[in-house]
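Attaching a single structure in structure tokens format; questions to follow.
Missing here: one protein chain of the complex. Every other protein chain is in place.
Up next is chain A:
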Amino acid sequence: MTPALAAAGQILLLVLALVLVHRPLGDYIARMLGTRAGQKPDWRVERFLYRLLRIDPRADQKWSTYLTSVLAFSVVSIGLLWLILSAQRVLPYSLGLPGMSPDQGLNTAVSFVTNTNWQSYGGESTLGYFSQAAGLTVQNFLSSAVGIAVFAALVRGFIRKATGRLGNFWVDLTRLTLRLLLPLAVIGAVVLLAGGVIQNLNDPVTVQTLDGGTQTIPGGLVVSQEVIKELGTNGGGFFNANSAHPFENPNAFTNLVEIFLLLVIPFSLPRTFGTMVGNHRQGNVIVAVMGVLWALSLGAVLWAETAHNGVAMQAAGAAMEGKEVRFGIPGSSLFAVSTTLTSTGAVDSMHSSYSGLGGGVLLLNMLLGEIAPGGTGSGMYGMLILAIITVFVGGLMVGRTPTYLGKQIGAVQMKYAAGYLLVTPALVLLGSGIALLIPGTTDTLANPGPHGLSEILYATGSAANNNGSAFAGLSANTPMWNLLLAGCMFAGRFAGIALVLGLAGSLARQGSKPDDAGTLPTGKPLFAGMLFGVVILVAALTYLPALALGPVAEGLS
């Protein structure tokens, strides 16, 4: 099979699977989020949890209460995780490893609770099995559910009239974890186990290799973490090598399964959105924009990586440096594009080793704001914010006060939406600027010149957008990077969520205006085109100078 054919086959299989699954899954999620708690469909285990945690599942929360719940839950989660990571030595299955330093522990805790999963540590050499399973894996589930819950609250803002109530965070969190993530994770785990991913509690074994050296063969509860790492668009690997490690991702089959897992929920949520607002076209427009961005990005990376630039690449037939031979260019590019366009950040290849432009596309993917299709929930609310900006400008151009799904986009809504638009650029640009101004930063870079700048941009972009993938090359375990990036991750996640929930509240308080021929049609291809333009324009205008000095300068040299 030629590489081109292999690439086409993988892509076709993946797209086909997504097309088949997104409808039933999206509708299933919509049903789950659409019915109120305290009615018949509560599961027994849910009722038990509500009683145990003294949650009134019938309480309908205002946006401020919903936000307080999200924040309280997340801050407590960070605290607990930090504790586990710091006190690792006294916990079971620690493999004798010491606790993390305070700054790295904080960085890691914030990272996993914000669904970022930036790792300034190497998994197998730093963390024991308990920390990985009870600490990180648990947060992989919960942080993903939090994202979808916030998305649900925003959609309720659109569909509810004259109320201001957005549902119940605790109910959303419980249901999303128990009814969506756990069952899917179990299925995914079985498939990955069959594909060869490991799951055991064995201590690492040191073996003699054939050529006389020694090698440590690790064990661990890998599958349980691996599956939710992808499914919840988390991305924090059990091993330092992440999905490039043969125990996490043994072969081309598991590679494709993992890519499918990390895309499946984000690509199903537009369907959920369409179903919940009672108009599938609205969801189709969103999914179309996401799909086109994904396809274009994939095309660009495949082109950049197969183009024969330089002696080494010509010798290898392609830019194979930093890529696993068992995945090749297509498997690696597919994974890299999908992981940077969702907020996953898992890697099966070294993004730093991509060609200048290819790496630039991966960087741009994150800088787009993680919306194609983005993280679980976060991708949708990010895209909906951009849709609101589009509706505003487009609405003016048709001579009406802009409305989206029957809700007026006025000054209050604009304040929240414009605020959301400011969060990540502020973090990325100021973060990069500050990092460059701090003496000693350049010492943490593995490469000089434009590639070094790309490493910095990639780090702040990855943190602020809650992606978590690393460009590699950056020595990120310094107190400066640990604290700066923890700040970026926390602010990037929760400032965004606060603004989204505020927006949802202001929308839910409004009545609804019926659409007519004079209303901007938001369910048509023209709107999808305009939304696509706005997505590109916003990212391009914000990051062009930075990109010009990083990947573009490198790629054009």
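We take it that a contact is a pair of C-beta atoms (placed from the backbone, for glycine too) under 8 Å apart; a residue touches a chain by one contact, two chains touch by 3 or more; residues count from 1.
In the analysis below, contacts and distances are computed from a predicted model.
*Asks:* According to its UniProt entry, is the unseen chain "Septum site-determining protein MinD", "Pyruvate dehydrogenase E1 component subunit alpha", "Phosphate transport system permease protein PstA" or "Potassium-transporting ATPase ATP-binding subunit"?
*Replies:* "Potassium-transporting ATPase ATP-binding subunit"
*Asks:* Taking the full complex into account, find the residue in A:G394, A:G473 or A:G502 that is in contact with the omitted chain.
*Replies:* Selected residue, touching the omitted chain: A:G394.
*Asks:* From the list A:R179, A:R326 or A:K513, pick the residue that touches the absent chain.
*Replies:* Among A:R179, A:R326 or A:K513, only A:K513 touches the chain that is not shown.
*Asks:* Which parts of chain A face the unshown chain closely enough to count as touching?
*Replies:* Residues in contact with the chain left out: 389, 392-402, 406, 409-411, 413-415, 418-419, 421-422, 425-426, 429-430, 432-433, 436-437, 442, 449-450, 452-453, 511-514, 516-521, 524, 526-527, 530, 533, 537, 540-546, 548-549, 552-553, 555-557.
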